[in-house]
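Following this message is one structure expressed as structure tokens.
With one protein chain removed, the remaining protein chains of the complex are shown where they sit.
Residue numbering begins at 1 within each chain, and the chains themselves are lettered A and B in the order written.
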Amino acid sequence: MLLAVMMLASTVACNNLPGRPAPVSDVLRPSQQTDFAALYAQNCAACHGPRGEGGAAIALAGPLYLATVSDQVLRSVTTDGIPGTPMPAFGQSAGGTLTVQQIAALVDGIRKWVPAGAAEGVRPPSYVAGVPGEAKRGAIVYQSFCSSCHGPGGDGGKAAGSIVDPSFLALVSDQGLRTTVIFGRPELGAPDWRGDVPGHPMTDQEVSDVVAWMAAHRVPYPGQPYPSGAGKSLQGGER
Amino acid sequence: MSEEQKFSRRTLLFKLGILINTIVAVIVAVPVVGYLLSPLLKTDRYLSWISLGDIGDFPEGQTRLAGFRSPFGSAWDGATDETACWVRRIQGNQFQVFAVDCAHLGCPVRWFPQSELFMCPCHGGVYYADGSRAAGPPPRGLFEYPWKVQGGKLMIQAGQLPTLSTRA
Partner (left out) sequence: MTWLRNIANWLDSRLGLWAPVRDMATHRVPRRSASFFYVFGSAAFVLFILQIVTGILLAFVYVPTGADAWNSLQALNHGVWLGWFLRAIHGWGADFMVAVVLLHLCQVFLFGAYKFPRELNWVIGVCLLLLTLGMAFTGQVLRFDQDAYWGLGIGASIVGRVPFVGAVLVHLLLGGPMINGATLSRFFTLHVFVIPALLIGLVGLHLLLVLKLGINEWPMPGRVVRRETYLREYEEELRKDSIPFVPDAIWKDMVFAAAIVLAVMACAALFGPFGPRGIPDPTIIQTVPQPDFFFLWLYALLALLPPQMETPVLLVAPIFVIGAFLLLPFVAGEGEKSWRRRPVAVLSMLLIAVSLASLTSLANRTPWSPVMDAWSGDPVPRPDLQGRSPLELRGALVFQDEQCRNCHSLGGVGGQRGPALDAVATTLTQDQLIRQVLQGGGNMPAYGKNLTPPEVTALVAFLETLHPVGELPARNASQKEMENAAPLPPQSVR
């Protein structure tokens, strides 16, 4: 009798052993995965950093950036990518693997990184160019704000590299240039629109002008020919 | 009746019993063997033309994943009746339709539009956008389904698992 009771009790205990699989089946279809942490770690962390702090690509968790860019822009860039640049299209409608719900989950999660109101009181230049820029004025803007780091001709200086290299310009969109000029790359030491010349934040017009100046350096056949073996650096405006 | 005659009749009847059972065994064996070999008896009917959808679903210059249902399935097959394939629309009505089964040992290959490569996760086989072998253990390029455009729909002739001996 005692043996029977002990066996019964042990079967009840048996069900709570460490080997028991979790109650909810954790085997989801890839298209059903909507957990932000898992989606971000799998799709975005390589270029934008494990916590959105930036890396090879811009920081998504910048308070000023998130306060300025709209959800619609985040969603459309994630879905369709930026053609001609290394930002790929992740949406299924554009040939990627993520559904509309998954991209919405990503955008919501990215927003949560920065508490609301973190950028209170600061008004950066508008995300999209409101006024057309002019390259000639842009050259002057460049000399004032950027040449101390990027060199007199844009070829690179003591603190930063070339921003007029044709290969570089072929791989970045005008909006990308604008975003970098406005928000900088603080994780890599590049200041935002307020820090280029302390006390003189750049205006909308100045940003548009300097972007137009950079864009004017694009060439029809960038990146070729490759060096002829003389060991010259691939960088620099020699082409 | 003498002992010899009894023996010979008994042994004759015994041998007759063996003979009858042998004949019956052969009669039973014929349908049994036929049943076991039934998957081989329909080979010419394992391929049929199946629609993958409107050609408008496949943008030009892109490779997209498509799926089709096997016409030879049974009610209890469940999801195993579905098969995936990669559709590459080169231009206009020019297509290539690849099987997802790697030509090495049949693992599903994945398309990466950025580098324009198919990569297999199992043993590292790589194929170019046109299906030709780029690197790794596959002995040939990707298996391709015969295709045609009919009534605005992309049709492929499919239905069997592609291997080095069985065409796609």
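Heads up, the rule we're going with is that a residue touches a chain if its C-beta (ideal position, glycine included) is under 8 Å from a C-beta of that chain, and two chains touch if they have at least 3 such contacts.
What you see is a predicted model; the values in this text were computed from it and never measured.
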Sole contact to the chain not displayed, among A:Leu8, A:Ala116 or A:Leu188: A:Leu188
Candidate in contact with the missing chain, chosen from B:Gly61, B:Pro108 or B:Pro146: B:Pro108
Option from B:Val87, B:Val100 or B:Leu142 whose C-beta touches the chain left out: B:Val100
Those residues of chain B which, in the complete complex, touch the missing chain: 37, 39-40, 43, 46, 65, 67, 70, 72-84, 100-101, 104-110, 112, 114-117, 119, 121-124, 126, 128-129, 134-139, 159-161, 163-166
Interface with the undisplayed chain - residues on chain A: 11, 14-15, 17-21, 23, 25, 27, 29-30, 41-47, 49-50, 55-57, 85-88, 97, 156, 160-163, 165-168, 170-172, 188, 221-231, 234-235
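Here, only the chains that are shown with their structure count from here on.
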Between chain B and chain A, distance of the C-alpha-averaged centres to the nearest whole Å: 45
Chain B-touching residues of chain A, taken from the complex the two chains share: 86, 88-89, 95-96
Chain A-touching residues of chain B, taken from the complex the two chains share: 59, 62-64, 113-114
